[in-house]
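For this depiction, one protein chain was excluded, whereas all remaining protein chains were kept in their positions.
Up next, chain A:
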């Protein structure tokens, strides 16, 4: 981003409003492009705009205006904007008495509900209520725990177990809008999208559902008013009936953009920078080559391209540089765990959950069982189960019993040669 080809001068220093203001005063640029530097850049731009520094120095905001950034970042403003274009957001409300809490629970209509007391650290006094009795208890505790001056709780419909999708959208000054990429999170709602393993393109949407989802970011980017540049919109989809809710929108180039850019070959960051000049040389889409990727945040992130989900998955796990030659190929401590511990690791999302899944399969748990605990879509689990079956097949064969086709089938599923070696060595046949 800061290479000499793009920047006339590069400054290295703390990203604080006063420092940035000094740099702007020294450099006197015409405009500030806040959508390329993640959340930090957006926050800096907002404080510089609010302090009047930008006006004083005659610097314009391009890419996203102050009002656009506010509308996207402020929960209440965003919710109102979504209401205006007829899109659903998770029903929620801030209330101060138990009666009001019950009224809003009535409005939302179904459990589970998430209760978050205001102004408490770490969500003290909050929780997930699965029925009315629990709800009353948690609300009472929450109201008691919240600060006495601001006695209130936020009540929100829980989307636990819903599928999560992200769409990367770009708009130019001529109001052309394109969707670069759809991304499906393997971990369902409840895991921060940055911590989730994701796959592109989305795997479990039919065309009607995908196109409906595609229409939304187009409407959102226009309503929020990102004039040109990229945005990332997150959705939750109910796996039972397809109901869609908008979770949030980031009016900037994000980590997902980098992923989408690599996965599709569409130069998002370059175009976002280019898009800020009021002329759009519309990049032709190459005949899109669908590529599956896996991203993991627990160690930064790893991304792999493959022809199939399985291949990408193995490659991504291998790329983590955590000592695994592939999924299930390395020291799996979970194999020595008891069921209680494994189930806990399946239920509570954590960076090692994929290893717990492996261990659960190896110990005989089925797709259904793991799905019930983890809410991970059965299609992904079935793909993973197949990998375990293939491994089982390999275990039962010696090298000279494997045909050319067998090796092809195994390699096509992304198993590393070293993984093959490991299995075969394990059997002392080499």
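We adopt the following convention: a contact is a pair of C-beta atoms (placed from the backbone, for glycine too) under 8 Å apart; a residue touches a chain by one contact, two chains touch by 3 or more; residues count from 1.
Just so it is clear, contacts and distances are computed from a predicted model.
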Options "Carbamoyl phosphate synthase small chain, chloroplastic", "AP-4 complex subunit sigma", "60S ribosomal protein" or "SUMO-activating enzyme subunit": UniProt name of the undisplayed chain: "Carbamoyl phosphate synthase small chain, chloroplastic"
Touch with the omitted chain, as defined above, among A:14, A:52 or A:86: A:86
Residue of A:69, A:129, A:205 or A:246 in touch with the missing chain, whole complex considered: A:205
Hidden partner chain, touching residue among A:39, A:67, A:97 or A:308: A:308
Missing-partner contacts on chain A, residue numbers: 86, 174-176, 178-179, 182, 201, 203-212, 214-215, 238-242, 282, 284-285, 287-290, 292, 307-309, 367, 377-379, 382-383, 386, 389-390, 392-393, 397, 401, 403-406, 409
